[in-house]
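Removed: one protein chain of the complex. Kept in place: all other protein chains.
In this document, chain identifiers A and B correspond to the written order of the chains, with residue numbering beginning at 1 in each.
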Amino acid sequence: MTGIVAARLKELGITLPPPAKVLGNYMPAVLEGHIAIASQAPVVDGKVKYAGRVGAEISLAQSEDCARLTAINVLGALHVALDGNLDRVRRCVRLGGFIAVTPEFKDHGRVMDSASDLMVQVFGDKGRHARFSVGVMSLPAGLTMIIEGMFYID
Amino acid sequence: MTGIVAARLKELGITLPPPAKVLGNYMPAVLEGHIAIASQAPVVDGKVKYAGRVGAEISLAQSEDCARLTAINVLGALHVALDGNLDRVRRCVRLGGFIAVTPEFKDHGRVMDSASDLMVQVFGDKGRHARFSVGVMSLPAGLTMIIEGMFYID
Partner (left out) sequence: MTGIVAARLKELGITLPPPAKVLGNYMPAVLEGHIAIASQAPVVDGKVKYAGRVGAEISLAQSEDCARLTAINVLGALHVALDGNLDRVRRCVRLGGFIAVTPEFKDHGRVMDSASDLMVQVFGDKGRHARFSVGVMSLPAGLTMIIEGMFYID
């Protein structure tokens, strides 16, 4: 891995994860034409790191670490789809965050800020994206979060 | 703001909102290549107008006004991303609606119809889009709705 984004990741102390194992007929990330899409979860070494709802089993502070980890996994998947060259990212177009929460939870935005901040730390102005954050009933394996990123690739 | 769509908005009595303040490292709308994406909420002058669940705190009639307002905010954000020229919209490709609802609620389609109708009122046949409407557990700040629009831009 070389390039401007790789150097920036090193500065930030971020090591991208190896390609995640996928258990079904889908992919960690797909690039076709200029569009790349990656959906990822808060998983480390193939094991779920964060399960449970924010506002109950998971605290707000934990959820921020969870969102940062999930965003790093999005970059890890994207990195593989781009054959290791993240400098091809012209733009992080959009992040969509699905967060398992309690009915009363209202701080979805603060949770997702950790993911958004990461994109801007890594890509600078190219990392500024449209975004939605929604609170869902439940996620696969009891995951706390899934983030889907859409990127425009040169 | 000039052009065909601007004239149509004037006919409809719709004034697009000024650019929304965004509190984090994200944008009201992003345009890259031919794709623009905007996610918006039922907010007026930076204040939440509709909070609470449809079927409980928010009536069906209120939810229809909420969806129309949210769709107008999507156009407002898009308008800024297009430097004021909505005539560049070749197509509203897709609307995704996330609606805070009670478990028993079933009229998501009727809620979102107000947003879909607005797109067709403003863009004519170019406003006809694919669509999903889902009922979620909760949204940031207790919002009643978030709509994400995807547009193809010339």
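One rule holds for everything that comes next: a residue touches a chain if its C-beta (ideal position, glycine included) is under 8 Å from a C-beta of that chain, and two chains touch if they have at least 3 such contacts.
If you're wondering where the values come from, they're calculated on a predicted model, not measured in any experiment.
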item	value
Omitted-chain contact residue, chosen from B:5, B:58 or B:101	B:101
Subunit A, residues in touch with the chain not shown (by the definition above)	23-30, 32-33, 35, 37-39, 98, 136-142, 146, 148
Touch residues of subunit B, complete complex, unshown partner	34-35, 90-91, 93-96, 101-109, 112-113, 116-117, 119-120, 127-137, 150, 152
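The rule is simple: only the chains that are shown with their structure count from here on.
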item	value
Inter-chain centre distance, subunit A versus subunit B - centres from mean C-alpha coordinates, in Å	25
